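A single protein chain has been omitted; all remaining protein chains appear in their positions.
Read from first to last, the chains carry the letters A, B and C; within each, the first residue is number 1.
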Amino acid sequence: MDTVLFVNQLLNGIQLGLILFLLAAGLSLVFGIMDFINLAHGVFYMLGAYICATVAIASGSFILGFVVALPAVLVLGLATEWLIVRHFYKRDHLDQVLVTFGLVLCADTAVKYLWGPQGLSVPLPAWLGGQVALGGITLPAYRLFIVAVAAVVALALWQVIARTRVGMMVRASASNEEMARALGIETRMIFALVFAIGAVLAGIGGIMVAPITGASIGMGNQIVILALVVIIIGGIGSIFGAFVAAIGVGLIDTLGRAYLPSILGAVFSPSVASSAGPALASILIYLTMTLVLVFRPSGLFPPANR
Amino acid sequence: MTRSIPAEDGAKLTSAPARPRPATDCDLVAAFVILAALAVAPFALAAIGHDFWTDVILRAMILGIAAVSLNFIIGLGGLVSLGHAVFLGIGGYSVGILADLGIDNGPAQLGAALLFSAAFAWLTGMIALRTRGVHFIMITLAFAQMVYFTMMGLRQFGGDDGLTINYSTTFGPLDLGDKDVLYYVVLAVLGAAMLGFARVRRSDFGLLLKAAKGNERRVSAVGFNAYRYRLAAYVAAGTLCGLAGFLDANFTGFVTPSAMSWISSGELIFIVIVGGIASVSGPIAGALVFLLIEEWMGGLTVYWHFWFGLFLIAIILFARNGLVGLLNQRRPR
Amino acid sequence: MKLATAFLATALMATTAHAQEPIRIGFITTLTTPAAAIGNDMVDAVNLAIDHVGGEIAGHPIQVIFEDDGLQPELGRQKAEKLVRQEKVDVVSGFIWSNVLMAARRTVLDSDTFLISTNAGPSDLAGKLCSPDFFSLRGQNDVVPMALGQIMNERGVEKLYVMTPNYSAGTDMAAGVENTFEGEVVGRDFTKWGEDPQLDFSAELAKVGASGADALFAFYPGRAAIFARQFEQSGLADRVKLYTVYTFDQIALPTLQEAGIDVALGSVTVDYWSPDIDTPANVKFVEDFKERYGRLPSNYAAAAYDLIPYLKAAVEQSGGDIKDRDAVREALIRADYESVRGRYSLARNHFPIDNYRSLEIAPDANGAWSMRSDGLELAGLVDPYVDQCGNDS
């Protein structure tokens, strides 16, 4: 096996996993704490990418795009929570699925109206566009940048939830809403905050992938399904579970795509193998989730309080 | 202590503030009116020179059959499947693959469509029905995605492009490639499915499904194994949806994996909810509204999805029992 | 979905043609989704062509009904249904995508309407499902990569890596190139496509780097910028020469230029048409298109433009009545008109027999990125499916 290739694939898998984690973390918190299924979570992923792309193209600075997009997504997240989402915390999952499905339609069309159907391509600063040599292996600098940023965000999130007062309140609200209210925690504010933070995390994910895949309409709609798979595997409400599952899914997807065709090629004709390989990688992910649901219905790392 | 008893998981999906049940009378009247209107629609539309709309209505009726089938599990059983459209694909590919192999024999194609749908429903239902609530949503999605990706990867059956069916299904002299024949075959299947739903809803079996949806502990406390009945309902629903897929393949002349995507399944749920969950006339009403809005709004603006999304949100916010529910609210009960 | 009806009854013909039935053309293309840029290019070209022919055919005003397929076969079929049953058109044309064309095929041909594709050319329609009433304005899809394979032989490529999306056109493109390419194919990747396409190609590009290939063949329609950006990031550009089809076209090049993705320059593609062809019809088309719309036309636009003069010639040569289908069919088969590519003839399956030119991506006289013929040309290429076609002529 080619080491250079393998290390590159590993890096790509981890990078995909970390992006998935950024989406799954918010999804999992919103689900775990408010019991709310948010199919529209991917909208913030898309909006992050679009706002960053717009600013980056206008100013020529990707970093400026990043800095402007974050508060913008935060505000949009708060607005969505206030206008629509908060009326659905107590409704059943079916209503939540449908209302967020409606939100996705609205958001995708609004983006098409504002930015056109074409999608945007995001320029990268030169220092991020090159290659980095690490111990004889060249790796794309931007991939390493994504991994670093996402890892920092993940670590910060974990610290906030585990160590700070706000995190304590979030955890309290998650385990027992009435108790939290009795302790004087304003759960409505906590809910809004959690939703907005989830939106920002998704936005960061979208910003990070924009220079690779561009910003396009509906870019969040498929990855949000993958993020749902991640939180089911990891255990709903568990940040740690989401992290492990996201990296796992990222690796299965990337390594599966890279190596399944040659493994299949041992049995089938090359053209069958190369077309069936990517499909099989996707199937593997769903198979994993099914097995988890059958044998550990509450996920691999269910949070202690559920 | 009671908190730790299992089966609370699905509680939110099922025992949330009860949706008031649609009054039967209005619902059944609406069902008959719609079916009668559908029966004369081709003549009426041809008379005023709008026969293209027959095509739209035929499509709505096929979607309506799929939605009736989903209503068995979602409306009576309270089980939200985000993978129901997979049966449309299984029914469609049964026709497509057999036709591709040169078999255009009607009974063989129909038999394959029903058999494969039923078998898939049975195998996946056995696993999926052990879960509840959001886990059921996700596991049905997972099974559908697996089939979806399998068909995407199978080059010899068209892969992502789908499979074109060049020869229509024939039952002796009955050729489903003839749009007029197909129209009335579909109408008959739809009518039978709606009648079946109306009967089952009021039957022993329907009562058990509704009870299990409302309170599963109660059902096992009196001595029923809800799982068995749900599996039966799931297999019946899958088979009926497979039949819809069979008809759809004959209607469109091709099948694609995208018919099985989660978006298609989401649309089926949407049709059931907009029409009126657990009602007889809801699925076809929802399907007609869905397609007519699509045609009408689509003609007005390319940004019609925005208004469509708003419409959906408004329905969920303000008309929780769908169109049939609105019909009933007008008269005090 | 879209009822953007273009009535083009000009004042000039008001007296003569007013009482005449219009000739109705249904045109199905993609007007939403990111591929709308292609559809709009085609619509613009058709409208320009109608103006160029004076808005009429044998005294009948031309009426075109544009419909959007939304990139979905099912929608394309519905629109075809609507065009033939509701609008009662004489011709259904357009079609960017093979799967949309295949889905609409039966509806159109069963209703005795001419079906003229301006872009899509699926192998089935060239072979076993060919029809007397189906015509194409450009060669069958597979001929393009086959031509490219030969061009690569001429240019001395030894080790080739192939990357295409995993759908039928993608695998057909790969098969076409590999069919004629005589060097070694050192690797092959079919990436996920469809509703949830794989847009991150780093894994595959890493494999390209490891394979030792000196050339990469890529086919990423509508995803040129994403692909090119990642090819740039992979650092492969110095070692691996890029060959593409249907990817770096006149739709994508302005975007690439704007984003400054320089790796596209110098890459090689192949086509039957490019803006620099020196026929009088093409010069007029390209100049007027540039003037009216402020950009260079694409190959999609060129074929869509040809539709109108092609139809006009056929109807007028056959007596001026489009309802006289047998006569019109005869004339369509003769293809006796001034195409932007020059004169051409049809094979038995009603696909043009075209010449294919090797094209390099380079700035034109005004600095806009375009395609420049590098002198290599393969003449009179016919697709391999024609033998399966049962048409008489």
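In this text, a contact is a pair of C-beta atoms (placed from the backbone, for glycine too) under 8 Å apart; a residue touches a chain by one contact, two chains touch by 3 or more.
The criterion applied here is as follows: contacts and distances are computed from a predicted model.
Chain not shown in the complex: UniProt lists it as "Amino acid/amide ABC transporter ATP-binding protein 1, HAAT family", one of "Amino acid/amide ABC transporter ATP-binding protein 1, HAAT family", "NADH-quinone oxidoreductase subunit A", "Monovalent cation/H+ antiporter subunit D family protein" or "Sarcosine oxidase subunit delta". For the chain that does not appear, the touching partners among the shown chains are B. The residue touching the chain not shown here, chosen from B:V185, B:A211 or B:L231, is B:A211. If you put the hidden chain back, the residue from B:A108, B:V185 or B:V200 that touches it is B:V200.
Take subunit B: the residues that touch the chain left off the picture are 1-2, 4-6, 15, 18-19, 21, 199-200, 202-208, 210-211, 214-215, 217-225, 229, 232.
The criterion applied here is as follows: only the chains that are shown with their structure count from here on.
Looking at A-B alongside B-C, one finds more C-beta pairs in contact between the chains of A-B. Taking each chain's centre as the mean of its C-alpha atoms, subunit A lies 37 Å from subunit C. Spacing of subunit A relative to subunit B, judged by their CA centroids, is 31 angstrom. Mean C-alpha positions place subunit B and subunit C at a centre distance of 38 Å.
Of all residues in subunit A, those touching 2 or more other chains are 112, 271, 275, 277-279, 282, listed in ascending order.
Residue positions 152-153, 155, 159, 263 of subunit B are each in touch with at least two other chains. Subunit B contributes residues 50-52, 55-56, 59, 152-153, 155, 158-162, 164, 166, 252-254, 256-259, 261, 263, 295, 298-299, 302 to its touches with subunit C in the complex.
The part of subunit C that touches subunit B in the complex is made up of residues 1-3, 31-32, 68, 72-74, 77-78, 81-82, 85-86, 98-99, 102-103, 105-107, 124, 129, 166-169, 171, 192-195.
Those residues of subunit A lying in contact with subunit C across their complex are 2, 4-5, 8-9, 12, 16, 112, 117-119, 121, 123-124, 129-131, 138, 140, 142-143, 209, 211-214, 216-217, 222, 254, 257-258, 261, 270-271, 274-275, 277-279, 282.
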